[in-house]
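One structure below.
Of the protein chains in this complex, one is absent; all others appear in place.
Right, chain A next:
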Amino acid sequence: MTTMRPLLFTIFTKTKPFQCLRKTSLHQIRNSSYESSKFLVDVEVSTKYEATKIPEEWKYVERILPPTLVPEPQPLPEYQSGWKPQGDHKDSPYFVERSRNHMMPVYLDVRQRGVKRHTIIKKIQGDIWLFEKDLRTFLEDLIKPKPLRLQVNEFARKICINGDHVNAIKYWLGEKNF
């Protein structure tokens, strides 16, 4: 509803030159939803209101409406929270995609009522085995002399590590600008 929605629609309308060729007198109606059904009786609205079609006024309405899509972060010289945007990795052999909310996809999984703690890295794209090699060198230094227990799930593009290393891995990913 805010900046993203009209942007998205303009992009798609730009790419749709063929749709205007369609000459349909009929309109697509979907009656599958409860909301699409008609009222049994005419509902009278007792509140007095004024309808306006001035875009200048509609701007203030749009400002109040919550955004339907997650907006792209605005580039700033410095971020107060310590959060950093993702760098450019077009030519990198591997890539860790940010989540929908632009956060790093590193999660702590607590199992057996806190007995077992696992760190899970998701959304790894590209060469997952090279990523594992780089991560392994970092983590082995960190948890010396304990052995590193790490499992690569290539099919689901995940890495599961025994122990709570969420902040360490987030720091390491941040250093690599992911």
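FYI, a contact is a pair of C-beta atoms (placed from the backbone, for glycine too) under 8 Å apart; a residue touches a chain by one contact, two chains touch by 3 or more; residues count from 1.
Just so it is clear, contacts and distances are computed from a predicted model.
**Q** Using the UniProt record as the reference, specify the protein name of the hidden chain from among "Arginine-hydroxylase NDUFAF5, mitochondrial", "Large ribosomal subunit protein uL4m", "GPI ethanolamine phosphate transferase 3, catalytic subunit" or "SAC3/GANP/THP3 conserved domain-containing protein".
**A** Protein name of the absent chain (UniProt record): "Large ribosomal subunit protein uL4m".
**Q** Given the contact definition stated above, which residue among A:Thr52, A:Gln125 or A:Gln151 touches the chain not shown here?
**A** A:Gln125
**Q** For chain A, which positions touch the chain that isn't shown here?
**A** For chain A, the residues touching the absent chain are 8, 11-12, 14-16, 18-19, 21-22, 24, 26-28, 30, 33-35, 66-70, 86, 88-90, 92, 95, 97-98, 100, 125-126, 155-157.
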